[in-house]
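Shown here: the complex without one of its protein chains, the others still in place.
Labels for the chains are A and B, by order of writing; each one numbers its residues from 1.
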Amino acid sequence: MRTVGTNVARKEGMARATGAALFADDLKFPGMLHGRTVRTGTARGRLTGYKLGFDVAGFTVVDHRDIPGENVIALIERDQPCLVAEEIRHFAEPVLLLAHEDRDTLFAAPVQLHEEASPALLDPEQSQHVFKHILIEKGNLTRGLERADLVIEGTYSTGAQEHVYIEPNGVIAVPEAGGMALYGSMQCPYYVLKALKALLGNAAGTLRVVQTETGGGFGGKEEYPSVIASHACLLALKSGRPVKIIYDRIEDMVATTKRHPSIVRHRTGVTREGRLTAMEVDVLMDGGAYCTLSPVVLSRGVIHSAGPYRCANTRIEGRVVMTNTPPNGAFRGFGAPQTQFAMEVHMDRIAEQLGMDPATLRLRNALKPGDTTATGQKLGPDSSAVEVLRDAMKRSGFRRKRAKLAGTGRGIGLSLFFHGAGFTGSGEVMLGSRAGLETTPAGVRILVANTEIGQGTRTMLAQIVAEALGVPYEQVEVAQPDTSVVPDSGPTVASRTCMVVGGLLERCAKRMLAQLAGASPAEHHENLGRLHVEEQYQAPEGRQWSDKTYRGDAYATYSWGCDVAEVELDPVTHEARVTKFLAVQEFGRPIHPAMAQGQIEGASAQGIGWALLEDVVMRDGRMANPQLTNYVIPTTLDTPPMEVVMLENLYAGGPFGAKGVGEMPIDGPAPAVVNAIRHAGLDVRAIPATPERLMLAPKLAAHPEGAAR
Amino acid sequence: MKFTLNGSPRDLDAHPMRRLLDVLREDCGLTGSKEGCGEGECGACTVLVDGLPVVSCLIPVAQVEGGDVVTIEGLPGDHPLQLAIMREVGSQCGICTPGVVLSALALVDAERKPTLAKVRDALAGNLCRCTGYEAIHRAVLAAHAEKHPR
Partner (left out) sequence: MRTSSREFTLRRERTLAGALRVLRDEPGTVPLAGCTDVYVALQFGQTPGTRYLDLTPLAALRKITTSGDRLVIGALASYTDLQRSRLVRTRLPMLVEAAHTVGGAQIQHRGTVGGNLANASPAGDTLPVFAVSGAEVVLQGVDGERRVPFTSFYTGYRQSVRRPDELITAVEVPAVEGRQWFRKVGTRAAQAISKVVLAGVRAGSPALALGSVGPTVVRLPRTEALLASGSPIETALDALRAEISPIDDVRSTADYRRDVAANLVREFWARTA
């Protein structure tokens, strides 16, 4: 019976619609204390001491000296301390932890930090502290530029973006027999476990990390939870009691990670017919005070920075640098939205200068099977740039509307984009993910560390297993991600959960099927005992990648998208409103069509918000608008009606032909909207394109878009 | 102080200025109403007071004295809107769902078929970061159609 490709009822049942679903702040433990983080008030300087202006009886107080292991948040580098010892590198850096039974008493307790401020480095263009540098070269840039009829330059920039998961960060650390458990809102339990092990050593005994119902992540709960979990565990260790830390919205916005701001420069050679002969791209990203995941964000950013286009001569250079601001981190798209924004707005400017319509320019250069990417990866039949573009053009009546809307104060714009599924290069091999499947009295249970954060992980993985095993979907359950129970199947990031982990589970199911020899899982469990199967990631044959030269097969496969946005400019308020939005996307095929559509619609709204509304206002290295009143995300009245089209192109390397869809849809909306604004007559090269900035944007004369086809 | 909570009379001893949200979550054990912002912007704490959706993070509990409070737990669990919002995937992570359901409830229960514009308007005070709202609108309209079959 088919479940893959159908809209089965989600594994969560009705709990979310009845209030029964329990998120971190809904949980209580006997003897629980509340925790609070005391943070620096300066962006750069030295901590020389602190003073507790209250009677410490009833309080637990932790500073860096209480850390039994290493004072670090272990991630890629080990440069970020868990608690400030002396050096202050950003505003709101954690210094002290307090716990108390009573929340009001806890938060009213006065604490004075003694800080010596020094000048902060806030401009990434001035920073010499480089977390990561990447150079990707292909062909001969100089020759390519010589062959060009026209060379077009441009600089594009994107602002930070705050995730605004509606559930702020929250965790509870609970001492238990022999060790400590950490429950919380998160995407990657094993990341948290690794960080806690480095921080605590054996001091807290056996550690386990358990993901609770998570109210949105979008990358903001990929690496950050290691920080809040570390804090809760230190307090729990010292007090011997459960400690709950829940951030309010202000603290969450001020102190946690954001999308890396970027400045991308393009220099592009093109023939009069619109063929790209040379592309030179320079990418600068602001990583904030510590390294966190910046090298990987830069990596994905630069790999995608030449867009889904064919060009024999490319040179891409990227840097991510330190500034004295709270560290930036993972956010859906992970560098690709930033660089593809630049590429796609640049393409429209190239079209303008050639007197060519933007769709034609893209058709002429879109990657096809057999072409190579900027890293020299040869594409196979799982490549649909041309298909999504043609479909979007047709459905939107793009060329007709370009002519019709010209000069009306309205505009239509498109973007063409792609997104590698899974970890870059050798990343999946390094992760070595393992997924498990075991029989139960009722059927089977999936054992993975991948988390449900709204995107439908449990449901989608259960569908894959059900179909691969030939059992009803209802008989497949999914274990709660608890590191003492499930293997490390890798983080829930990088659009990998379906393709990589789903793929592992498909193999588990096939192996289990063979071992069941005709019995159902429940029968086997009843008569012969529990059957347990585990599979580990193996790189597909023939893939080549060099971390040194950044050449080769960057990703196992890519998903492809084309967005078309229609906007109208309000001449009174300078606002740009998106009136219509079309997203045509190919990601293999959807396992659960309605959930996949939800990913596309949700990511599109986030992309539109990033383009037009969401402005992280920084002053002296701190966020000046950390409330939802002043950092505005789209409401129901700010989102356009959306049309979503999911083209199928089954990918042999993914379960039932599926690739990844969680992130790609956020790569396209911002440039599509800005290109529509461009068509409506304003030259915009930076987002957010707030009305204040649109008011100042240079006006563009209407230009002919030739009949060149 | 006395008030009706999900149809049953309650008599609580709570500091009058505590937020209704906190009293519901902590004293009444009803954790379905969520704190997303504490400033009345996100709507995740929406409850019905005397039939109207309001944000419980901005209400001192004393003000519901003698009133009628309904939280998500007060719905039967199989109200057409609850079923539709899950079926249409108008709920992804679920943190905004209780607030969304309560804000749209009156539209679904009313005889008159709501326009899409009215649905958007009724939900303008409920932020969702996951869905982009499209599936929520579909769910509300589908629920209305189920509740009032022609």
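Convention: a contact is a pair of C-beta atoms (placed from the backbone, for glycine too) under 8 Å apart; a residue touches a chain by one contact, two chains touch by 3 or more.
Note that the structure is a prediction, hence the values are computed from the model and not measured.
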item: Visible chains in contact with the missing one; value: A, B
item: Residue among B:43, B:80, B:98 or B:114 that touches the chain left out of view; value: B:43
item: Of B:57, B:86 or B:135, the one touching the omitted chain in the full complex; value: B:57
item: Interface residues of chain B (partner: the chain not displayed); value: 15-19, 22, 38-41, 43, 46, 52-55, 57-60, 62-63, 103, 121-127
item: Contact footprint on chain A, counting only the chain that is left out; value: 104, 107-108, 248, 250, 571-575, 577, 613, 617, 624-625, 627, 629-630, 632, 634-638, 691-692, 695
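By definition in this document, only the chains that are shown with their structure count from here on.
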item: Interface residues, chain A side, partner chain B - complex; value: 7, 9-10, 12-23, 25-26, 163-168, 213-218, 248-249, 453-456, 594-595, 597-598, 601-606, 627-629, 633, 635-637, 639, 641-642
item: Contacting residues of chain B [partner chain A, same complex]; value: 25, 30-39, 41-42, 44, 71-73, 75, 77-78, 82-83, 85-89, 91-98, 101, 116, 119-121, 123-137
